[in-house]
Structures are given as structure tokens and as C-alpha cells.
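Note that this complex is displayed minus one protein chain, with the remaining chains in position.
Showing subunit A:
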Amino acid sequence: MKKFLSILLTVLLSFGLLAGCKGDSKDNSVTEDSTTKENSKEDMKGKKIVVGRWGGNDAETAAFNQVVKDFTEKTGIEVEERIYTDYNTEFQAELIGKTAPDVVYIDAYMAPFYISQGVLMPLDEQEFELDKFYEPLKNAFLSDGKYYAISKDYSTLALYYNKKWVNEDDIPDTLEELWNGDFLTNLNDKLPEDVIAMTYNQDLARNLFYAETDGASVIKDDIYSNLGDSKVVENLEPLYTSAKEGKIKTPADIGQGWNGDAFGNEKTAIMIEGNWVLGHLQQNFPDVDFGVIEIPTFKGNRGTMTFTVGYAINVSTKQVDAAKEFIHYATGVEGMATWSAGAGVLPSRTDVTESTKVAEDLLKMPHIKGAVYATVWQKGTTMDTINNEYKNYIPSVVSGERTLEDALKKSEEEANRTIEAN
């Protein structure tokens, strides 16, 4: 019920935003010379900004507090944090009420929506040293040649295997071979009865990078679903052929909530999962001995998904300079190093990756490698509808009720009907 109410509220708020919260979209970013900057830094002492973010685990909270403490010591600007438990609902209500924070987390997935509403301030590429950021992460907040948020960290997907049953060298180099070759069948044969070879997800957030291989696109004309496109169908065929043959299963099929629990409880030998699972496995399933490698290639290309969150400035803020100063510090070399080392996340800057030596961690290294070639989980403002229909129709493919082509065509029609109605 609460989830339903949240969704309802989000829809209402979205209308409210469209109706009355269109912010000033003029470019407020200005380039200043270094002398002016120093003077303005002096002027900023004693100023106060509000930073909106969602909560994290204890390590993330401690790391954020440390970044804020260091920033305040350095600049004299005070930071008040505002923590969201339901970010989209609360943030949109604050935008309507003109009480939104000066600086706020923006999930790359939601960025197109907030950018289109004109509530985020464009940020200068040079000022925030965006040339130092991984290209996909930097571009996650790019719209019409302007950047609207600066990535603070990221996650990518990689392949996890249980060393008890799987030898790294035996894992095929391509996804086609992994899904459709004999490897999984042979692995299934030697596993205990209640363990399966591999789990997978029926979600575009996980499947997008191979669905769009070789120039395919799940969206056409910027908003409409294009899932029924023959190229998309062809790209998804190997995955669902494997699923139909029972070689791979979803965590739900084996009574598990998600891949992390299925892998931790040793119900699956292989999964493709994000680096957020590392802490979870170490905390709750310390006995599981596992390795991590990059996802095998698909049609000869390396691919993975990346998920990132950036700092953005509320266009209505009265503390533009102080807000910029905060983002400058938090996404700069020092701030990002403190944040990523403390919170155990991956730094979005290449120079911080090097300085913190995070790539030396064998479990994180495959995730870091993915940052260069990853597909960002972000695709316009209608992706929720498209993905929902995809998730609705895919089970009928696995059960043999429909062909993949039929299911994707049907999901495309349903999604487009909803998009047109809205």
C-alpha cells in the first residue's frame, strides 16, 4: 500500500512539477579567474548550504561526515545534510514547496527527468575537471552539450563465481558460449541437487548493454519503445534460449530474493552482479570463497552496465558559489579519495582510482575496468514504462508461452500505448 501511495504521490508531484516548478534554465555557470576565486572563497566563510542525499550504510555515513568536516575546515562553509528515505517523492515535494536543498544527489537514471524540468543548474566542464572522469560517468549527466551533475562514484556489473565449483579458466570468454555452449550444462551436472549453475535477471537495467549491441536501440524517437526491433530480439535471443533450456534461472525461481542472497547461500555458482554485493557477501556470508572477473564479451564487444549518482545544484539556490565549492571539493581529488576509501565505493575520477590504489583490489578491479566501456543505466524519461512491459512479458518467453519476438513486440505495443496516453 505504502509503495502504491508513493508511486501515486510521485505521479501527482510530477504533474505539479510540470505545472508550476519549471525553474530558470539559464546557464548560471561562470568561469572565474583564480584571483576572483580566492576572493570569493574568503567571502564564502560562514555561509551555509543544505546537501540532500539518501542514507547509506554506517561506512558511507561516516565517510560523508568526514568529507563535510574537511570541506568546512577548508572553506568555512557550513553544510547541513538532508537525508531522503524516498528520494523522488520527497525531493519533488520540496521542489514544489521551494524548500529543496542547494546541492542534491541525482541518480543518472532520473537525471533526464530532472534536467527536462529545468530544476538543475548547468555546471562548467572545465571548472569541475570533467576530463578526469570516466567518459560514461561524465556523460551520464550530459544534455544538449551541458553537464548537470558531477558523478560522485559508480558501480558496474561483473561476473562472480564460487571457487568451490568453478575454475576461472574454464569460464567461457563470450556470453554466447557461456549461455549456449556446454559449460553451464556440464556445471549443472556436477553441482549438488539444490544448486544451479547461474542466475540472471529479467530486467533491462541488467540486460541493456547486450540488448543494444551492434547499434540496436530499445528506444526510438527518444521516447517510444523499440523492443520489438529485430536487432534487439536477435541480441536477447542467446540469453533467453539459455533460460528456456533451464540452464540459467532467476533468483526468484530458486526461492531467493536476489542474486546476492542466492550466491551467498550457495544456491548458484555464477552470477552477474554489481560491486555493491561485495560488502554484502563479506558481511553476511564470510565463508563463501569467490572470484570476480569482467563479463565475457558479447558479439566480440566488452560490455557491462554502470550505475552512477552525481551531485547537482538546485537551480533556485541562493548559494550558488558555496554549492559549487562543495561539489568542487566532494568530486575533487581530495574529497573523492576520502569518500571512496571510507565508503568502499569506486571513484569516478581516473586520477583518484590511481591515487587510492583501489584497482589493486582483485575483487574490485573487474568492476573498475568496466567503467571505461560500460553502458549507463539511463535512457530518456519513459524507460520505466518500457522496462515494466519488458518485465511483464519476458516470463511468458521462458515458460514457452510466447516466442521472444512475440513477447517483445507485445511489450513494445503495450509500452507505446501507455506512453502515448500520457
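The working rule: a residue touches a chain if its C-beta (ideal position, glycine included) is under 8 Å from a C-beta of that chain, and two chains touch if they have at least 3 such contacts; residues count from 1.
Keep in mind that, in the parts below, contacts and distances are computed from a predicted model.
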Checklist entry - The chain that is not shown, which UniProt protein name from "NADH-quinone oxidoreductase subunit M", "Outer membrane lipoprotein carrier protein LolA", "Monovalent cation/H(+) antiporter subunit G" or "Sn-glycerol-3-phosphate transport system permease protein UgpE" does it carry? => result "Sn-glycerol-3-phosphate transport system permease protein UgpE"
Next on the checklist: One chain is left out of this view; which of A:165, A:224 or A:285 touches it in the full complex?
Outcome noted: A:285
Next on the checklist: Given that one chain is not shown, which residue among A:176, A:229 or A:261 touches it?
Outcome noted: A:261
Checklist entry - Of A:75, A:89, A:250 or A:416, which sits in contact with the chain we cannot see? => result A:89
Checklist outcome for this item: Across the whole complex, the chain not displayed is touched by subunit A residues 2, 5-6, 8-9, 12-13, 16, 54-58, 60, 82-86, 89-90, 93, 96-97, 99, 155, 255-258, 260-261, 264-265, 267, 276, 279-280, 284-285
